[in-house]
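With one protein chain removed, the remaining protein chains of the complex are shown where they sit.
Naming follows writing order (A and B), and every chain is counted from residue 1.
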Amino acid sequence: MEQFAQIQVSHLFFLAFASLAVVAAFNVILQRNPIYSAIGLIVVMCSLAGLFLTLSAEFIAAIQIIVYAGAIMVLFVFVIMLLNIREEDAKADRQKYLKFLAVPLFLALIGVVMAALKTIGNPAASPNVPGTVENVAEGMFTNYLLPFEATSVLILMAIVGSMFLARRESAEDTNEIETALNAANQPTAVEESSEEEVHA
Amino acid sequence: MVPLSWYLALSAVLFTIGVAGVLIQRNAIVLFMCIELMLNSVNLTLVAFSRFLGDVTGQLFVFIVMVVAAAEAAVGLAIIIALFRTRETLNVDEADLLKL
Partner (left out) sequence: MLKWITLAPLIGAVINGLFGKRLGEKVVGAIACGSVAVSAVLAFLSFSQLTHATPDANGVRRVTEHFFTWISVGNFQADFAYLLDPLSGIYILFITGVGLLIHIYAVGYMHGDPGFYRFFAYLNLFMFMMLTLVLGDNLLLLFVGWEGVGLCSYLLIGFFTKWNVAGDASKKAFIVNRIGDFGFMIATFLVFTTFGTISFVTKNIGGHEVASFLTQVSAPTIAAGGVLTAIALLLFVGATGKSAQIPLFVWLPDAMAGPTPVSALIHAATMVTAGVYLTARCSAVVVKSPTAMTVIAIIGAATAIFAATIGLAQNDIKKVLAYSTVSQLGYMFLACGVGAFAAGIFHVMTHAFFKALLFLGAGSVIHGAHDEQDMRKMGGFRKYMPFTFGTMFVGWLAISGFPPLSGFFSKDEILWKTWSTEALPTVAGFPLSKILWGIAALTALLTAIYMTRMMVMTFWGEERFGKSHGDDHGHASHGHDDHGHGHGKPHESGWLMVGPLVVLAVLSLVGGFVGVPAAMGGANHFEHFLEPVIAHAQPHGVAHAPAAGDAHGAAPAEQHAATTADPAAKVEEHHDTTTELALAGFSILLGLIGIGVGFAVFGKNPLKPMPKLLEDKYRIDELYDATVVHPIETVSREGLWKIVDVKIIDGVVNGAAKLFGGISGVLRYTQTGFARNYAAVILVGAIAIIGYFGYIALR
């Protein structure tokens, strides 16, 4: 019974969340219906949030739920529903061999990484618990302010880009593109093509 | 305390599952989700190290990774939508114009 005395609650928590995450991950890749895959991914994210909590990273855990599970996966689900994807057709898979290749590669990668992990050993956890909001904010707004601002620019670009890429092409857009192409083919000065118009 | 190597092992497994998914799946959106899975596993690794080394930098990194993942998901899905409009299919194998 001494082994069991060694088992702590933290281990149990870890095993619970970990197994949930792995099972859900398999679900993601093996399901036919994309909605089921999306749900599987949400479960993975939530279990990862739990794992973050066991690592005392409460801010990150919260962010994980809010951003990943709450925004990104919602976006995925919206897109799936928008495109009205059914179960995938049972068309002949042109790359059938990949299905058979995946398992050995899977095992190979696991094996290699596990072998590499042996070199790490088991360091002791540091006594400080760095995951609090104040610690994160302190690091972010002093040392790493520039990346933070950069991410805001990144988000801006993502907004603009996704809006432009996903819009429906209207008739005037088609005309504009055609005139722009003709102008570009002329040897004369390139006239400015009309910028994209932001749809409301 | 849960040993560090367990977290890393879990992260490796999740990452590998994501890779296998990329190879297996033909649906573009599910492919994307597998990529998100890979990113998440990396997040786990970073947080684990952050905890064990006592440095908050790891978690900041995770923050940035999440922002980038969000942006990438948005743009990527927009592309998939645009692709879907012209091709009426989400099968990535159909997008093979670059073959010789």
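Following the convention adopted for this analysis, contacts are C-beta pairs under 8 Å (C-beta built on N, C-alpha and C of every residue); 3 or more make two chains touch, one makes a residue touch a chain.
Keep in mind the model is a prediction, meaning the values are calculated, not measured.
Checked against the full complex, the one of A:101, A:129 or A:183 touching the unshown chain is A:101.
Interface note: of A:113, A:129, A:163 or A:180, the residue touching the hidden chain in the full complex is A:113. One chain of the complex is left out; on subunit B, the residues touching it are 19, 22-23, 26, 92-93, 95-100.
Where subunit A meets the missing chain, the touching residues are 94-95, 98, 101, 105, 108-109, 112-113, 115-116, 118-119.
The criterion applied here is as follows: only the chains that are shown with their structure count from here on.
The distance from the centre of subunit A to the centre of subunit B, each centre being the mean of the chain's C-alpha atoms, comes to 5 Å. Of all residues in subunit B, those touching subunit A in their complex are 1-10, 12-21, 23-27, 29-30, 32-34, 36-37, 40, 43-44, 47-48, 50-57, 59-60, 62-64, 66-75, 77-82, 84-85, 90-91, 93. Listed in rising order, the residues of subunit A touching subunit B in the complex are 8, 10-11, 14, 18, 21-22, 25-26, 28-31, 34, 37-38, 41, 44-45, 48, 51-52, 54-57, 59-60, 63-64, 67-68, 71-72, 75-76, 79-80, 82-83, 85, 88, 91, 93-95, 98-99, 101-103, 105-106, 109-110, 113-114, 117, 120-131, 135-136, 138-140, 144, 147, 151, 154-155, 157-159, 161-166, 168.
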